[in-house]
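Right, I'll just put the structure down here and ask away after.
Left out: one protein chain. Kept in place: all the others.
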Amino acid sequence: MVNDFPLWPERASTMAGQVDALFIALCIITGTVSVLVWSVIFFFAIKYRRSPENELAQDYEPPAILEVGWIVVPTIIFIGIFLWGAWLFFQEQRVPANALDIYVTGRQWMWKFEHPGGQREINTLHVPVGRAVRLTMASEDVIHSLFFPVFRVKADVLPNRYRTMWFQATKTGRFHIFCAEYCGTNHSGMIGWVEVMDDPSYQRWMAGGAESSMSSQGEDLFQKFACNTCHTNNASGRGPVLAGLFGKQVVLNDGRTVIADENYIRESILNPQAKIVQGYGPIMPTFQGQVNEEDLLKLLVYVRSLAAHPALTPANEPRSSGPARVAPQNPKGTQ
Amino acid sequence: MGQQHEASTLGMWMFLATEILFFGGILAAYTIYRLLYYGAFRDGAHHQNWRIGAANTAVLIGSSLTMALAVWAAQTSRRNITVIMLILTLLLGGVFLGVKAYEYSQHVHEGLFPGTLFTYVDEENPGYTKGVELFMMFYFTMTGLHALHMVIGAGLLIWMIFRARRGDFGPEYYSPVEVMGLYWHFVDIVWIFLFPLLYLLH
Amino acid sequence: MTSQTYHDVRLMEPVATRNYLNVDYGIFSWLLTRDHKRIGILYLISVTAMFFVGGTFAFLMRLELLTPQGDLVTSDTYNKLFTLHGIVMIFFFLIPSIPATLGNFLLPIMLGAKDLAFPKINLLSWYIYIVGAIFGIYVIVTGGVDTGWTFYTPFSTQYSNTHVFAVTLGAFITGFSSILTGLNFIVTTHRMRAPGLTWFRLPLFVWSMYATSVVMLLATPVLAITLFLLMVERVLGVGIFDPALGGDPLLYQHMFWFYSHPAVYIMILPSMAVISECVAAFTRKKIFGYKFVAFSSLAIAFLGFLVWAHHMFVAGISVYAALIFSFLTMLVAVPSAIKVFNWTATMYKASVSWQTPMLYVMGFIGLFTIGGVTGLFLGAIGIDVHVTDTYFVVAHFHYIMVGGAVMAYLAGIHYWWPKITGRMYPEWWGRVAALLVFAGFNLTFFPQFILGYVGMPRRYHAYAPEFQVLNVMSTAGATVLAVGYVLPMIYLSWSLVWGRKAGPNPWGAVGLEWATSSPPPKDNFLETPVVTWEAYDYPAFLKAMEKTQNV
Partner (left out) sequence: MADSHEYSDHAPTHHVTSLPVYFGIFAALMILTIITVAISRVDLGSLNTPIALSIAVVKATLVILFFMHVIHSTRLTWVVIISSLMWLALLFVLTFADFFTRDWQLY
């Protein structure tokens, strides 16, 4: 798989071809203009080189209309580049609806991946070919950046905040994972491999390994941390009902509304006082320092899975759960 | 001399332009956190004694007046008044800094100094504690930088007093006093914004 | 066109018996000088020394990158190497380079003034620079710092156990030296122009320096406060920028780049200043589209403030902010393009000399164009997502900063060397060095574009084996480049003693600096010049000169 003198990275995702297309187009456009500029310079420098006959420059100025030309034309080209790049960026940001969820935790200096089925891996990531994969990522310490050169995507992984990124592999094989944001001593060792597998091998891989799914582990934690003492299944509990929460609008006691996304759930657990739900008191204790990053993800998956439960979820409201935050399709399910 | 005069006031204004961005930078950070930690910042402002703040504001405005009068006196060749006004400015500045020091000691005492000395817990809203610490961080940094500017200003004032006594200034040559004044007024303006932001908005 | 004024100061043979170098002697006559020319030389020496310090780090890095395993130095050492390389090159070399050396030396002369508006402050700025540099050197000697030159939080505030505090304090202090330089330049340009020297008669050098100064004044304080907050956070352990404590690391990045993007224009605008002067002098023509070039400097200075978050496209800013910044990034490229095209057009029907400075100029235009257009690649968000934090970015900025700014610095040093020292440099050696620099440069940095697109991340101590070939090429190039940089050091020093004596105007160039003796007298001119001609009025000037003395 690994070519030992590559001049071009492999194209292994649906985005790769599009990024390459823009890149090549830019090479051609800017290459042409640059070569033109150099040729003209050289041509002038030789043709009008100083010599006894050409001691003094000629008293001639090119027409000023040229200025307009080389202001307007590059501007148009540049704006074209912007539009193309922006369009590409939107593709890179918009997660397809049926994406497979994988959870990523970065820390000095390793990548931990966790599948909804509960499989955990370090520095290696198994994904199926031909299926969109959405990564939900957070860091335990400093900023890292998860980079898949062959998929042409990367995103910084921040502490105390979830970020998402997606790709859809188009080619089976074993490809590099790099950490692209400087993160300390062993930054260059924070690397790994992504194994893109065809469907049968992926199913086989998924079947092995895990004891229980992430959301059922999350459910256990929900009990262990005694969340269920307050968050019961009916509105008479001390805390709000969490079923159907994810992706919905929440009204706070100061009148603001927020969308219950990954970061909101995270904040609700770590810093519950920051946003108080309307109608409730600020009684929820903070779990900062008690839940680690991975447990937090499990709780998140669990809370999310409550939303996915068809019986509890009213029809998806398009405004409050935009394409970027579609409720997950949980392959293993909670039950 | 005119050209030199103009050059030095212009130079001072350029310097003040950089100061605007210097304090503006921290103001931007403050604004963002104020919006993100709205409640906590409100609680934080409760720990400020607005009476002391208001009194200090008056002191500083007073010192701006005496500074302006010093420039006026220099322009109109009133040497003794120049010296007196400069000394008054220095004194008022000293009062301000003294009061500030008192406030600081109070805050440290209450465990409000950010970092390891921070022992305060927000009783009403324990979740705000971190935000209050952030607020106090901004409080100490902003007022600290402001006080540092005052200290530098006080140093310059002493030098001006010395020169004024020597009789350096008159209607033809007063730009050092004028430039000094610009600086001092600017420091005053910074406080005019810090006072409501740190003491009053709760 | 002005008529040939024969009492034109440009044509008089200046006969200063004493120049700024020999008016007085002794170390204190230098260390306490208020002469902008001597301060320029003080800067020249210190800044060039810093360049070689930074270059040595670069060379060690390149040696380390010869093999994929990372076996020459430990990863911690490597991290310190690139951090110190970046910090030294940016804060202690490139930002002060042209403005504080050539700018200091030339700006008052070009304005026909005796000195800058505030000579004492000018000297103060050098001392501030030195104090900052001492912090830098202290850090280098006592164990270094490993945060990258960008000091990203929370790594720099909570995780790094190196000398972050000292080095940020050094950068903080140095910032004030550039603020003071900028302030001095602006006031001088406004208030001390010679009689008759209207804004549109100013050399483009002055316009560019003016634009640079505006950026220095308005951007640097934000860096100062940012670094200040960083130091507070590191000392007190309070989370302004640390998410674990409630802060937002992206705020740090915003504030850092609010300075550091405009700072890249602090680096390139003075280079453009030099290039404009050299193009005019070595083609003997008025720069085509004078006003466009002049205003494009101001446009760069302004637009440069609006694009900073293009360094943060994948850092977690909002999608919409990313779009705005990408769009503005495209706009800031337009004025740079204007300059490139105008320089090119100036060469039409010119009299192009192939002397050393012109070789560097051609190198500059070529390499700056590559660096600039790859900036457009980075500004197109969809591509940046792939290439950010890879060697593609490293190649982009070295093309601009080494291929562009350093080449311009060398062009300027060669062009004004006779004015500064009164001696000519050896032309043949000059051309050899220029070619070596050009060849070595491309060999060093072109492979890095490919490396980056293939996916090699930057700041990597060890890398995947398939990247080795390109890295070896790059290291080979760096060796050639090192030779190319050491050569001028040698022959320029040589020329101080043995170089041919230069007359007041060895190039036959217009410009007030060529109307005074080489080296200039202490007060620059024997009498205040009165300017009656337009900038770069080559046709009239050369004809007049021919009549009086036969060129």
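By letter and in written order, the chains are A, B and C; residue numbering begins at 1 in each of them.
Basically, a contact is a pair of C-beta atoms (placed from the backbone, for glycine too) under 8 Å apart; a residue touches a chain by one contact, two chains touch by 3 or more.
Keep in mind that what you see is a predicted model, and the values were worked out from it rather than measured.
Q: Using the document's definition of touch, tell me which of C:59, C:155 or C:258 contacts the absent chain.
A: C:258
Q: Using the touch definition up top, pick the residue from C:218, C:394, C:451 or C:542 that touches the left-out chain.
A: From the options C:218, C:394, C:451 or C:542, the contact with the absent chain belongs to C:218.
Q: Would you indicate which residue among B:54, B:101, B:117 or B:152 is in contact with the undisplayed chain?
A: Per the contact definition at the top, the residue touching the missing chain is B:54.
Q: Residues on subunit B that touch the omitted chain in the whole complex?
A: 1-3, 5-6, 9-10, 13-14, 16-18, 20-21, 24-25, 28, 31-32, 35, 50, 54, 57-58, 61-62, 64-65, 67-69, 72, 75-76, 171, 178, 181-182, 185-186, 188-189, 192-193, 195-197, 200-202
Q: What does the interface between subunit C and the hidden chain look like in terms of residue numbers?
A: Residues in contact with the chain left out: 190, 193, 195, 198-199, 218, 222, 250-251, 254-255, 258, 305-306, 308-309, 317-321, 324-325.
Following the convention adopted for this analysis, only the chains that are shown with their structure count from here on.
Q: Using mean CA coordinates as chain centres, what's the gap between subunit A and subunit B in Å?
A: Averaging C-alpha atoms per chain gives centres 45 Å apart.
Q: Enumerate the contact residues on subunit C facing subunit B in the complex.
A: 117-118, 121, 179, 182-184, 186-187, 190-192, 217-222, 224-226, 228-229, 232, 235-240, 245-248, 251, 255, 258
Q: Note which residues of subunit C are touching subunit A in the complex, please.
A: 70, 75-76, 79, 146-148, 152, 154-155, 158-160, 243-244, 249-250, 283-286, 288-289, 292, 313-316, 319, 322-323, 326-327, 329-331, 333-334, 337-338, 340-342, 344-345, 347-354, 358, 362, 365-366, 369-370, 373-374, 376-377, 379-386, 388-390, 450, 453-455, 457-466, 469, 538-539, 542-543, 546, 551
Q: Would you pull the subunit B residues touching subunit C in the complex into a rising list?
A: 3, 6-8, 10-11, 14-15, 17-26, 28-29, 32-33, 36-37, 114-116, 130-131, 133-134, 137, 141, 145
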